[in-house]
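A single protein chain has been removed from this complex, and every other one stays in its place.
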Amino acid sequence: MTAPATTRAARRRATRDPAEVAAGLPRWAFLPAAVGGLFVVLPLIALGTRVDLTGYWGLVTSESARAALVLSLRTAAVSTLLCLGLGVPMAIVLARGRFRGRNLLRAFVLVPLVLPPVVGGVALLATFGRRGLLGESMEVAGLQVAFSTTAVVIAQTFVALPFLVISLEGSLRSAGTRYDVVAASLGAGPTTVLRRVTLPLVRPGLLSGTVLAFARALGEFGATITFAGSLQGVTRTLPLEIYLQRETDPDAAVALSLLLVAIAVVVIAGTHHRATP
Amino acid sequence: MTAVLPRRARAAGAALVAASAAVVVTACSTGTTDGGTTLTVYAAASLTEAFEQIAADFETEHPDVDVRLGVAGSSTLAAQIQQGAPADVFASADTSTMDELVADGLVSTPQDIAANALEIVVPPGNPAGVSALADLAEPGLRLVVCAPEVPCGAATTAVVGHAGLTLHPVSEEQSVTDVLGKVTAGEADAGLVYVTDVARAGDQVEGVMFRESAAAVNTYPIATITGTPRPALADEFVDAVLSDDGRAVLADLGFAAP
Partner (left out) sequence: MTFTLNASVPSRGFDVTVDVAEGRTLALLGPNGAGKSTALGLAAGTLRPHDGEITLDGRALAGARAGRRTVWVAPHRRRVALLAQDPMLFPHLSVRDNVAFGPRSQGRSRREATAAADGWLAATDLTALAGRRPAALSGGQAQRVAIVRALAAAPRLLLLDEPMAALDVDVTPTLRQTLQHLLARQTTVIATHDVLDALLLADEIAVIDGGRVVERGPTAEVLSRPRSAFGASIAGFNLLSGTWTGHGVATASGAVVHGYATQADMPAGTAMTAVFRPAAVALHLTDPHGSPRNTFRATVRSVEPHGALVRVRTDQLAADVTPQAVAELALVPGRAVVATVKAAEVDVYPR
């Protein structure tokens, strides 16, 4: 390659150049950064020390644990797809739309981020519950949401959606619209531009947003227990199972917690690797 | 976060605290504050209102004592005591949890303070027309009960098994509060909770007594923590709970005598 030093390839190589000096990094930052890292990692290690390895396999493969794991993965996957289907257009509208009240709309979309999940569950009950805003007419139409797996998916989507929207919207904003303008001038319609230019360009943001949404859906507890109930194989996801097991069998709770952490680590590491080639 | 709350904390708050309670035990202040003495009492969530009243009366009689009430699920509190939480008195919602602490030598000999039985709870007006335990087995009825893993669920299993019924609940909740919440919200047609819970919920629900509940009566034991620096004061609090005034407070809230 004979690219001069000004090309993007050269710049990217430069970030991994051993000769490069780390700029903008005060030395004192290492200490609080290390404390912060330890603060996050230490509880996970402590959790690991509580695991009884001899009985581990039995604990995580018990019928109730398997049912909870399968339900969690299924619902989190469906919720993530729903988040993508709704969240990608939301992020585009928020990032690219020119209309009054956009900032207010963004604030509302992000409310589930600050809402205690239990309150989210109450709000969902008020919407989709039997006596809820929509639930009443849904009940008439023969649709029952409460106590169903659908309710779990709704609860997970509710809390996970803002993660995808906020992450993707940020990427869209920093990507700007210059590539989109060029693509349109080459004859590509808005949908083609979105599919072939905009989304591929924000792929890292889209991926990390999707992972965040999946992780949040997988860990959802408060809204689910309030809105969906808890029944093995139907609504009792892994976090609910962990919380229930803690009552009688703390070892099982710890074993399942570790399983949840392992899933999260695998998912995040897997996609992070692909997001930054 | 250990569930040490101001005495006036509501049961809902207690449930939230229970939800976030972790293995981590924060040191909470015991001993002497402002020249007075602090007594830390851990009590099962269902005892919240009764113990708030009893503690208030106790403080009136002992002006230099500040009673701190920690309320959460019995097993959560027991786990915290096992981890060394600085409690002086512990009141559990079931004997088995207390027995574990006795076996560990962490508490003195427990004494029973109250009993509680199950009652059917339905939304106001009883839309599904539930009048007996057998009605709960009707197909199509949206029934919510406690999960077998928690004490109220164990009681449910005992009662239902004794009656020879098989129930098909739409949800097996983590706590009585969650069962009650589903019924007050109108999501469930019926639930099984304790008599005291129905009494506490007031007009929001109706209760349906049933005779089979006698098969599983829950007993609430109380004990002082071994090694408390204030054994005399702890004993005094236990006596206050067991006194006629204490029993009257419990009875007012729907508890039966042990």
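To keep things simple, chains are lettered A and B as they appear, and every chain counts its residues starting from 1.
The rule is simple: a residue touches a chain if its C-beta (ideal position, glycine included) is under 8 Å from a C-beta of that chain, and two chains touch if they have at least 3 such contacts.
These numbers come from a predicted model, not from an experiment.
The chain we do not see here touches A in the full complex.
Interface note: of A:G85, A:G189 or A:G233, the residue touching the hidden chain in the full complex is A:G189.
Listed residues A:R66, A:R131 or A:R203: the one in touch with the omitted chain is A:R203. Although one chain is hidden here, its contacts on chain A can still be listed: residues 1-4, 6-9, 12, 178-179, 181-190, 192-193, 196-197, 200-201, 203.
Just so we're on the same page, only the chains that are shown with their structure count from here on.
Remark: chain A and chain B have CA centroids separated by 36 Å (rounded to whole angstrom).
Chain B contributes residues 16, 19, 73, 75-76, 79, 142, 144, 147, 149-150, 169-174, 178, 181-182, 185-188 to its touches with chain A in the complex.
Within the complex formed with chain B, the residues of chain A that make contact are 116, 118, 125, 129-131, 146-147, 221-222, 225-226, 228-232, 235-236, 240, 243-250.
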